[in-house]
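The complex appears here minus one protein chain, its other protein chains still in place.
Think of it as A, B, C, D, E, F and G in the order they're written, each chain with its own count starting at 1.
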Amino acid sequence: MNESRLIQLLDDVQAGRLKTADAVRQLKSLGTHHLEFARVDGHRTLRKGFPEVIYCEGKTPIQVVKIARAILANNDNLLATRCAPDIVRALRRAFPKAHHHAEARAVTVTKRALPKRNGIIAVLCAGTTDIPVAEEAAVTADVMGNNVSRFYDVGIAGLHRLLAVNEELLAANVLVVVAGMEGALPSVVSGLVDKPVIAVPTSVGYGASFGGIAALLAMLNSCASGITVVNINNGFGAGYAASLMNRLAEK
Amino acid sequence: MNESRLIQLLDDVQAGRLKTADAVRQLKSLGTHHLEFARVDGHRTLRKGFPEVIYCEGKTPIQVVKIARAILANNDNLLATRCAPDIVRALRRAFPKAHHHAEARAVTVTKRALPKRNGIIAVLCAGTTDIPVAEEAAVTADVMGNNVSRFYDVGIAGLHRLLAVNEELLAANVLVVVAGMEGALPSVVSGLVDKPVIAVPTSVGYGASFGGIAALLAMLNSCASGITVVNINNGFGAGYAASLMNRLAEK
Amino acid sequence: MNESRLIQLLDDVQAGRLKTADAVRQLKSLGTHHLEFARVDGHRTLRKGFPEVIYCEGKTPIQVVKIARAILANNDNLLATRCAPDIVRALRRAFPKAHHHAEARAVTVTKRALPKRNGIIAVLCAGTTDIPVAEEAAVTADVMGNNVSRFYDVGIAGLHRLLAVNEELLAANVLVVVAGMEGALPSVVSGLVDKPVIAVPTSVGYGASFGGIAALLAMLNSCASGITVVNINNGFGAGYAASLMNRLAEK
Amino acid sequence: MNESRLIQLLDDVQAGRLKTADAVRQLKSLGTHHLEFARVDGHRTLRKGFPEVIYCEGKTPIQVVKIARAILANNDNLLATRCAPDIVRALRRAFPKAHHHAEARAVTVTKRALPKRNGIIAVLCAGTTDIPVAEEAAVTADVMGNNVSRFYDVGIAGLHRLLAVNEELLAANVLVVVAGMEGALPSVVSGLVDKPVIAVPTSVGYGASFGGIAALLAMLNSCASGITVVNINNGFGAGYAASLMNRLAEK
Amino acid sequence: MNESRLIQLLDDVQAGRLKTADAVRQLKSLGTHHLEFARVDGHRTLRKGFPEVIYCEGKTPIQVVKIARAILANNDNLLATRCAPDIVRALRRAFPKAHHHAEARAVTVTKRALPKRNGIIAVLCAGTTDIPVAEEAAVTADVMGNNVSRFYDVGIAGLHRLLAVNEELLAANVLVVVAGMEGALPSVVSGLVDKPVIAVPTSVGYGASFGGIAALLAMLNSCASGITVVNINNGFGAGYAASLMNRLAEK
Amino acid sequence: MNESRLIQLLDDVQAGRLKTADAVRQLKSLGTHHLEFARVDGHRTLRKGFPEVIYCEGKTPIQVVKIARAILANNDNLLATRCAPDIVRALRRAFPKAHHHAEARAVTVTKRALPKRNGIIAVLCAGTTDIPVAEEAAVTADVMGNNVSRFYDVGIAGLHRLLAVNEELLAANVLVVVAGMEGALPSVVSGLVDKPVIAVPTSVGYGASFGGIAALLAMLNSCASGITVVNINNGFGAGYAASLMNRLAEK
Amino acid sequence: MNESRLIQLLDDVQAGRLKTADAVRQLKSLGTHHLEFARVDGHRTLRKGFPEVIYCEGKTPIQVVKIARAILANNDNLLATRCAPDIVRALRRAFPKAHHHAEARAVTVTKRALPKRNGIIAVLCAGTTDIPVAEEAAVTADVMGNNVSRFYDVGIAGLHRLLAVNEELLAANVLVVVAGMEGALPSVVSGLVDKPVIAVPTSVGYGASFGGIAALLAMLNSCASGITVVNINNGFGAGYAASLMNRLAEK
Partner (left out) sequence: MNESRLIQLLDDVQAGRLKTADAVRQLKSLGTHHLEFARVDGHRTLRKGFPEVIYCEGKTPIQVVKIARAILANNDNLLATRCAPDIVRALRRAFPKAHHHAEARAVTVTKRALPKRNGIIAVLCAGTTDIPVAEEAAVTADVMGNNVSRFYDVGIAGLHRLLAVNEELLAANVLVVVAGMEGALPSVVSGLVDKPVIAVPTSVGYGASFGGIAALLAMLNSCASGITVVNINNGFGAGYAASLMNRLAEK
């Protein structure tokens, strides 16, 4: 029930066209209908600053294109993640402006790019095999209007590589730190900076890494303060959360 | 080596009181010694905005008091978490200004309170048994100079309780959401707001809650974007990270 | 906002005492406030047929009594589960009508008992050490207005004990089957009846029973159709769900 | 031994054609042989209201067709679940009336459809990738003689979608709620209705969802009362149990 | 329904005192009643060679004594395992012949000892802390009429200790091998003998032994053929199974 | 060092051809060489009653054939398990007498069959998908000289199927009981017989069966006495152990 | 910042060419730049005695060749592990001296072989399917300048095989012991020698071996002193650590 419908109802009561008892019954279900209306009308973009994102795993190319069309009908930007080759092809056929970020396994469609915020989101990763997850975070943050600095292959076995970029890390508002295996990089990074660190465990590793559990546990148990964690391989979630944090600095 | 000591050294070189070779030798150990010294002498306070926090579990009252003295020698504020009764007593004896936050199981000593930032950190929890963890987060955020709004016992089994405070949630910069059992509250909250949500699983529950694992997994797998997660029962970590995020909004 | 308050508002509109615009504003917050109010004022009782139940673990005697008072202010019945001795004492002191179900570790306060439904809920358990959980289910179902038949110590190592009560099992509308160790009883029972079977794993067992995980997994993987499962030791949840199912048969 | 055979035996005894001692010997083996016979000859249909269902995973097309023939020799309906394409083809070749429910990965053969009960079973799912499991539940409930209402893609990240169908949910006798990832939907749904909710975790998700364990644990630990749970992806089991519950409402 | 009751029924049919239809109804429930009767009458002792054993954990002294009385009313022997001190005292008070096997935490009551079989059951354990579990196995096997040889503290870190008793091991019919930590002893023993080896993991160990899981997994994965495994710390189960195996050699 | 070599050495000492000191040095390494000799010379066949068995998984066809040749050079029988098609072909090419047991995925080569023992080993399985594991057990027991009775598809959801073969089960010396899913069959069978029951969990199942862990845990936690357990899908191990047990009955 | 650059800076200060304040700013970042410089310049080879090793899993052939070129530009030796066939081909094409160790799945390129140390590293494995992991350890140790003795297929089910090589094991400085399944070999070996034993669990096994977890846990819980453990299948890590240990004996 939207506002005009509500006014109509009250007018009907006032005019005696609707009995109090009937109005009571109609109004009892008001709470949800009202919410329903508001949310459907582009509410997510207004509120979150970016429309719904399509997680493509488990969806067919046809489904993805259909959802993409629905989103782009009311929005200027689209982000689709975990795009298998057939989905990339389908999106490209459907949207000439579709851009494939190969390493990130993501596709973006940008009708009008969001203006960039001033603050920087730094994306770090420990090893070269962590790059796809880091890129998913970086592409997500970028398309949501953030400046992104990338620092890849700075794992703790070569501590000097990390220390060498120390000042650039200090310049970032938020740091997304991606690591597999023992997942120690976020702890070390968090000890060097005074900004929120979002740790992303990856499934990189073998044996007792258990598909990323070792890294996930290490990050959850970090002795360094200020770290929060997202799901294994969830580069998108990290980029999204980093963008929400970086947006705080805008105000 | 602090900054004044460094200036002195360079002045000595300039004035010819110190030979280049000797200065080289002294400076070679500067990196760590400087950092080392600086950190002991308030460096952490400068960088992180708050001195080292004492996690009391596994420490004796004597150890805690000793560390507390060392911190308070150079800082205006102290936070000690997970304080058992004997540690509370010891801290109170040692520091007349010690304040015991009973529900949070925390002790603070405040020589000069930090000025409060404008932004609000909202702390929510699902049930009454989650309150100790929520309070640890709230006390941490408070002592670090943040305004904190508390919304307790707003679990999803009574969704209306949550919806009733919807507008107040929207007013916060960062939301710390604490829940045990199935840990669904952060997902629902994140769907209602456009700010970073820090999810804190608690060990509240029984049977297959496995001391908080059920809630932890639920939070890591949230379908709502913008959630990051800390360790089970880690109210301190959530409050600390929330403070770092809220500080971004200051600038 | 309760119903009489709502009628008042509409009457005010109809009588011209309240302007449409003002009524709109008041009604916009109706959804949650109305729900909020309604739930506190017996809404849960109306909808679920029984007021909120107090899970006492992790609550102090004072907290429990306070919640109990709030519930009994508007309801005829109270159920408190997992009551430690000090909570039992506190409830007894506060409510002369409090009845302690020792084996079930539950306390009920009955101002006016609910009328009994015709259908029967059968509660079975495999061994004598499973009885506390079974009793929690039985007491829950009983206080919610169901006739309960108990069949205890009918584990599958003595299959004849189970087969001997076959006809009585067939007479039940719903069966709650409680078992620890290998948790096979629900599968066998479900093969004998044509009614919903609610399986309750218990933490009874040792070694690789892992506090009930073995039984839980067995029940989730049952080869017999028609079984659903609740959490380890969750007798209350089983009794509650059984009551909802049995209520279907009333209509 | 079926009933007519038993009557014959007793008639023979009464008529003196069979000696008591011989009848005793024959009857001693009655328990199992009688059961055995009865079960093969429609006993399951009589008792459970539906014949044996074929779970096709791990069976060859030839095996499936053979079992299907045996079932259809004595029954009007057949349900085969988890049908790979080669099994679908084999069933279609063997039974012209075979109907393939593609999304549910199920095949039904209906010689004479069961009459529909009045009560409604609502099947909800959180995301589009949960639909195969939801459809398996829906098809199972449908073929067993129930009216089924489907509410798909109503996950809690868009709470308004769920609230919008609130009244239709209240109209159902039983609700099957399917969700992967953090598995929070059943808790929220159960807070809105007063009917049994059967929660079905799915393996949808990645990283720390562990093939559905996260959702399973969330559902087992739900803070909302009245929820029971089936195995991961077990849409069939949920539909079957829902049908048993809905049948209670018939009486 | 016992045999005489069955004959009576058939006689009634033959004599026309019972109608065929009524007899059919009574006979339909025959299967279970017949089984019921046979099992109740001392059937377990006849079949298994030893009466029911009381697992005392989770039972009160009163319950244990009551069950013990019921068993001893019809049997010559009693075995109670996992006896806490209060249960030992209660059994001793109730049964003057009660014998407490302190290391095994077991109590036996022997009115007439079972005759000993010729074959030997060897019980080995790796370390001194495994002895309670080994003794539970040894006492169980002994009370069930077996000759038992004990070989304790023969862990693989001192291989010579094991090799020194090689010939005595070869003389046994069955070997129960108890070990905690890495649980490797059964594999080594099985490589030395040609008889069934029952492996018993114990919860002895620390850290990543996980309460016996490490030993359990090692035993299940043994590269040596002929090993079967019982639950962690389940000395009783091993002794019982060993006795069943050793009884085969009697015939 | 074999016996003749030892006599030679002692003769050399006696004759003065070898100094005591030299003999001491040579004899110090005697322990292992002596063992070495005995074992190499057909010792396993003598002791275990059957030569080494080839577990083919992870071995190349060439490796398998080579090991097979080595075994058959000194033995009359060969058993190879887990044979992939290429290994079956290779064994058939190499040994004209090779017999492929397709369901058991095993190959046997029998130059002279072992004489059959009198006792019977019963092999049961719960469902049709458990048959490959059951057959591996049956073929193993058969080739090792045992009479094997098979009882397949007697799962507990159709208890009458099991009760129908009760007497045949009582005739067996040892019972191998194979089951996946909730793994309850061994418990039920063990309650019916007085012989050793070897439980074999299978990886049959889905969702929370976790590749056989649910069944494994159920079997380890069986409330029925006399059950021992082997690894998931380890039909061979069960058949081998059953043969060792059945051989006890020979003596 | 290297040393000459530092001297220059101080000279500039002394000469008045650089202001103290500016020098302070430059020196503040000294610590890391200094480290950075040192490490880039061949530091790893100097320090560890061997250049970086390429772990090829998850890398493309092009990436591997590129990294290999970079390493060989400054080093005499290259080791690449876990080489899939396409990577082997790419390395062979790129480096004529590339040598493929097929069983170890490794490629080495040796421009000038390292001189061999005197001490021996013994590499043992339990079964033939463990050989690839054992060979990875052996090749790693060999290329790093160690003499390697191989003892394969000496699992504990045939203890004599191990005892037969006892003296050769005693001759080694370090022992790498590789085993899957129950992982007991390192415990037994460690009981025979007085040197460091590095245990390597492999994923060889099935069922409850859980991809090597059973072996890993057994090794971590070894009752024999002096064992340390590496990750599942991590032959490289074991060979590398063994080389570091053996190098100690050189000095």
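What to note about this one:
Assume contacts are C-beta pairs under 8 Å (C-beta built on N, C-alpha and C of every residue); 3 or more make two chains touch, one makes a residue touch a chain.
Given the structure is predicted, the values throughout are model-derived calculations rather than measurements.
With respect to the full assembly, the chain omitted from this view is in touch with A, B, E, F, G. Check A:I71, A:A122 or A:V188 against the missing chain and you find that the one touching it is A:V188. Checked against the full complex, the candidates F:L10, F:I62 or F:A102 give a single residue touching the omitted chain, namely F:L10. Listed for chain A, the residues touching the missing chain in the whole complex are 126-127, 155-159, 181-184, 187-188, 190-192, 205, 207-210, 213-215, 217-225. Residues of chain F in contact with the chain left out of this view: 3, 6-7, 10-11, 13-14, 16, 20-21, 23-24, 27-28, 30-32, 34-35. Remark: the residues of chain E touching the chain excluded from display are 128-129, 158-161, 163-164, 166, 204, 206-209.
Definition applied: only the chains that are shown with their structure count from here on.
The minimum number of touch steps separating chain B from chain G is 1. Two chain pairs, F-G and B-D, are compared here, and B-D has more C-beta pairs in contact (counted per touch definition above). With centres defined as mean CA coordinates, chain B is found 25 Å away from chain A. We define each chain's centre as the mean of its Cα atoms; on that basis chain A and chain G are separated by 39 Å.
Counting only residues that touch two or more partner chains, chain B has 158-159, 163, 207-209, 220-221, 225.
Going by the touch rule set out above, the chain pairs that meet are A-B, A-C, A-D, A-G, B-C, B-D, B-G, C-D, C-E, C-F, D-E, D-F, E-F, E-G, F-G.
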